[in-house]
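Could you have a look at this structure, given as structure tokens, before my questions?
For this view, one protein chain was removed and the others were kept in their places.
Labels for the chains are A, B and C, by order of writing; each one numbers its residues from 1.
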Amino acid sequence: MDFNYTEEQLALQDTLRRFIARDYGFEHRRESAKSTDGFDRSAWKTFADFGILALPFPEGFGGLNGNAVDTMLVMEMLGRGLALEPYVSTVVLCGGLIRDAGSTEQKETLLPAVAGGELMLAFAHFESGSRYAVDHVATTATANGHGWKIDGAKAVVLGAPSADKLLVSAKDGKGISLFLVDAKIPGVTLRAYPTQDGARAADVKLAGVQVGADALIGTAGNALPAIERALDYANAALCAEAVGIMSALNEVTLEYLKTRKQFGQPIGKFQALQHRMADMVIATEQARSMATLAAVRADSADAAERSRSVAAAKAYVTQSARLVGQQAVQLHGGMGVVDELNVSHYFKRLTMIGLTFGDADYHLGRFSDTLTMPHECF
Amino acid sequence: MDFNYTEEQLALQDTLRRFIARDYGFEHRRESAKSTDGFDRSAWKTFADFGILALPFPEGFGGLNGNAVDTMLVMEMLGRGLALEPYVSTVVLCGGLIRDAGSTEQKETLLPAVAGGELMLAFAHFESGSRYAVDHVATTATANGHGWKIDGAKAVVLGAPSADKLLVSAKDGKGISLFLVDAKIPGVTLRAYPTQDGARAADVKLAGVQVGADALIGTAGNALPAIERALDYANAALCAEAVGIMSALNEVTLEYLKTRKQFGQPIGKFQALQHRMADMVIATEQARSMATLAAVRADSADAAERSRSVAAAKAYVTQSARLVGQQAVQLHGGMGVVDELNVSHYFKRLTMIGLTFGDADYHLGRFSDTLTMPHECF
Amino acid sequence: MDLNFTTEEQLFREEVRGFLRAKLPAEISHKVLGGKRIEKSDFVRWQQLLNEQGWGAIAWPEAFGGTGWNAVQQHIFDEECADAGAPMQLPFGLKMVAPVIMEFGNPAQQQRFLPHIVDGSDWWCQGYSEPGSGSDLASLTTRAVREGDHYTVNGQKTWNTLGQYADWIFCLVRTSTEGRRQKGISFLLIDMKTPGITVRPIIMLDGEHEINEVWFEDVRVPLENLIGEENKGWTYAKFLLGHERTGIAGVGRSKRELKKLKEIAATETTNGRPLIEDQRFRDRIAQVELELMALEITNLRVISAEGEKKRAPGPEASILKIKGSEIQQMLSELQMQALGHYALPYTEEALEADWPGDPWMPDYADYAAPLSGHYFNYRKTSIYGGSNEIQRNIISQMILGL
Partner (left out) sequence: MDLNFTTEEQLFREEVRGFLRAKLPAEISHKVLGGKRIEKSDFVRWQQLLNEQGWGAIAWPEAFGGTGWNAVQQHIFDEECADAGAPMQLPFGLKMVAPVIMEFGNPAQQQRFLPHIVDGSDWWCQGYSEPGSGSDLASLTTRAVREGDHYTVNGQKTWNTLGQYADWIFCLVRTSTEGRRQKGISFLLIDMKTPGITVRPIIMLDGEHEINEVWFEDVRVPLENLIGEENKGWTYAKFLLGHERTGIAGVGRSKRELKKLKEIAATETTNGRPLIEDQRFRDRIAQVELELMALEITNLRVISAEGEKKRAPGPEASILKIKGSEIQQMLSELQMQALGHYALPYTEEALEADWPGDPWMPDYADYAAPLSGHYFNYRKTSIYGGSNEIQRNIISQMILGL
């Protein structure tokens, strides 16, 4: 039982905290969101320098052999900074998929490029009409003499507009497979848009897209377990990001309660608001506990235990984030619903986290369905 | 659109209000609860004098032709007084069943006796293992030369210990039938107990109970619609009772907030408690609206509309009653959890209402299941 | 006790429906029902159409050009308009300044201003809140100094809704700093074209320009634009705040949005079945529908009681505000949640009436586009018009006597 970060982890946390505070202020973030890419490519380079793009990869492939707790730490800091860079898409999801499902050659080619910040990836998996079902893939892959032909459409692919390559899930005869698809080749069309929280995504059409045999990640038809793992890992990362945001939002709100005056006193003197703030703090501490659980269990070899814990954490953290986000806005009054302050941006990002890779009800359902089985409490 | 009581209704309300205030105080109620019957037989006589035992019956059978709104009015006042008398069992449920399903002769024999306060009845319907399913009846009725033989067991029959006769639901070959069974005849055994709220109930065993052909209420196998209607009517009545209790509990709690002093001022000066009290008042007003809906719709000829509205009301009122009951206790602090004050007794009765004839989830489910059909809002 | 509408009320409802079918322009209802951006011209055109029918001011007395309808009729009208997709009639002229002008204005003011409100030719906005005075309105500091035949106004107002279109603003200004803060406030009507007025947009969290700051720099306001007496403005302000009643619960609009929520949930699929067949989500709809059913009846109870003039408005207005805003928020949240992945895209162009939809996205992404923005935007409903915390203060202190 140990709730401490290691010395190295603390050092990395400190580095990121200082970077966010000094070089990733709110106005900088606003400019980045408006730029063509929708994020800051120089920040991405800095991330590479910090090593966080190499974090979850094995040392043999240019990585740092980090675990999900390392990722938690990074995500919490990125959350505080409302970082727009597609870290989850490129590193956590696609990097993780290649690490878990790719061939040695693919890992050798791709992971160092991700780690170095030269290769950006996006995971084109969910489809319209499938909602959050992980195993629903209508996109098809047909083997032919040149490799594979892929047809289908993918919905709301996060990070796609800036991705060099897409990891596309598709069904062949046997099951679900993963293909590495260059975003610029014929047949691939993107309709890009910003997301509500200022990031970028795209709907992706794949019409007779021809890729070589080497585009197949790992072996054909066996990608589902790796996809499930990657999404659990990503959801654990989102939990940590949410906790970072909630902490920051509580700080901002507490400061507002202490400085905003009405009826001749700081509004933080009103007991109803004090108790609201107390509930926000409680929710955040509880969410932090669950995000910790998710991080520790995301690395578990037992898939059922991993999924159950991550589902529990995502459901709970989303509920907590809803309370904290909504109440931070409410306690700010009019200042909570304007674009000018960071409050509304934190709130929007928290809301979108809750709707990414499964909403609270979806994850509650996953967890609830395990209840008939015997378990220790966590 | 009219939310007013008629002159007659207001007069009855006034009569009951004065009776409760003058003759049915909390200490009187406590004594009644401790007595052998668990209620006050002289109050029952007074109810007969007031006419409320005759309320929902047709004039031709000694009744007053009252509707569910009249019953609502009565139940609200009985709620304020935490009346222990088995009004719902005898008048609303059994009286209603005989009215709706009985033969003319049965109505002529039974309803005037109920109206006069000479006959007390209990509805022996639910069984262990069936939870709240209305159509689940394992008790059997077998036709024989002498009439019917009944075998089975009924769970938690409210009002049974004081009932002269039981209305027993049983399955024959065709469907569910209702039988009037003398509580004292061979084969009928009761295990009586108090309920959590100070009323009385019993588990009832029926072992080879022989009743005559005239014990069958109405025709064989057709009782389910009448049972459903009677339970809807009873649930509407319970909603009104809950609203009466919630109003009374709010008054008591408000008074406590104004008089109890801590830190040199009435605790009602603390904003967190003020807002709690405001939420209790809001919940009660909203519950009153739903109880009104239930009362108006309980008389509806359209069974689907009736059931949907009553389910909605019972679910909602139970949720509101939970909030009001729990918070009334909380705001009273230690004084809320002692037997001495009426607060805890109101709370316990509210809790039991919520668990009688279906809990909030059961009724929410009934309502939710209708959602795929088109409806106006109420 | 009867929850049914009378025959006359039903006939009235039919009349309203007939009018809406005949006169409500399809291009406007398309925008409203689709959650598109509503233009100034849409609001004005609809007000003109209502005025032509004699229904420009449903809550006003007939003497001032109103319909004289009772509260239940007004409720039916509101409900039908919402259901048909008529734009909301903005309250600033009709429901806020007009009752003050009728009650406290002089005949000249009544003749000058009221007809232009009914016929839609004057667009009004509100100058109450200031950066330093939100919930604590009486702390306002915008100064009006009497100089000969006019006041000179200096200061800043904020949370001014749609003032970028306004012809007139009604303002609370400080005309005295002596005595209790409430004693030195006056109620002024100010022509927005007066030199010295600057309107600066405030962008909301959904990216829309709906509110403004309004700056006053040596703005000259003729004395004749003072309502009632100098330093009595707080009385008029409280009258105004307490006056708006029908419609505060927003039942009609919430019923429309509930219907839309069910449509979305019937379209969106999960595991190959409509989302509404998923018990977990359906229960959430059921729960908000229960709240709305209760509120609809509570609302009718309140307006019926007021209609009979049996008593003064009670705590009910605050109950209606609290529950009404919470239900709006719940509905917009569930609409967003229902969308699944398509809650994420921010497609500003989808707010335009002539957006053709996007062949890239599935059909439902068309109606989906504005919904997350609505959820964000509707957080304002528990903040504006007296925050829900202030409403709970009102219930507990003014009504319950705590």
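In the analysis below, a residue touches a chain if its C-beta (ideal position, glycine included) is under 8 Å from a C-beta of that chain, and two chains touch if they have at least 3 such contacts.
Because the structure is a prediction, the values reported are computed rather than measured.
Trainee: Could you list, sorted by label, every displayed chain in contact with the chain left out?
Mentor: Missing chain, whole complex, touching shown chains: A, B, C.
Trainee: Identify the residue among B:57, B:148, B:179 or B:347 that touches the chain left out of the display.
Mentor: From the options B:57, B:148, B:179 or B:347, the contact with the absent chain belongs to B:347.
Trainee: Kindly state which of the options A:172, A:228 or A:279 is in contact with the chain not pictured.
Mentor: The single option touching the absent chain is A:279.
Trainee: Specify the residue from the set A:191, A:269 or A:322 that touches the hidden chain.
Mentor: In the complete complex, the chain left out is touched by residue A:269.
Trainee: May I ask which residue of A:137, A:201 or A:312 touches the chain that does not appear here?
Mentor: A:312
Trainee: I need the residue numbers on subunit B that touch the omitted chain, in ascending order.
Mentor: On the side of subunit B, residues 126, 128-129, 131-133, 136, 155-156, 158, 191, 193-196, 201, 203, 205, 261-264, 270, 272-273, 326, 329-330, 333-334, 336-340, 344-345, 347-348, 351-352, 355-356, 359, 361, 364-365 touch the unshown chain.
Trainee: Taking the full complex into account, what residues of subunit C touch the chain not shown?
Mentor: 279-280, 283
Trainee: Applying the definition given at the start, please give the residues of subunit A touching the unseen chain.
Mentor: Interface residues of subunit A facing the absent chain: 1-5, 9, 69, 254, 257-258, 266, 268-269, 271, 273-275, 277-279, 281-282, 285-290, 292-293, 295-297, 312, 315-316, 364-365, 367-368, 371-372, 377-378.
Keep in mind that, in the parts below, only the chains that are shown with their structure count from here on.
Trainee: Between subunit A and subunit C, tell me the centre distance in angstrom, where each centre is the average of that chain's C-alpha atoms.
Mentor: Distance between chain centres, rounded to whole Å: 38 Å.
Trainee: Could you state the distance in Å from the CA-based centre of subunit B to that of subunit C?
Mentor: The answer is 42 Å.
Trainee: Averaging only over C-alpha atoms, locate the centres of subunit A and subunit B and give their separation in whole Å.
Mentor: It comes to 53 Å between the two C-alpha centres.
Trainee: Could you list the positions in subunit C whose residues touch two or more of the other chains?
Mentor: Residues 389, 392 of subunit C each touch two or more of the other chains.
Trainee: Name the residues of subunit B that each touch 2 or more other chains.
Mentor: 271, 274-275, in rising order.
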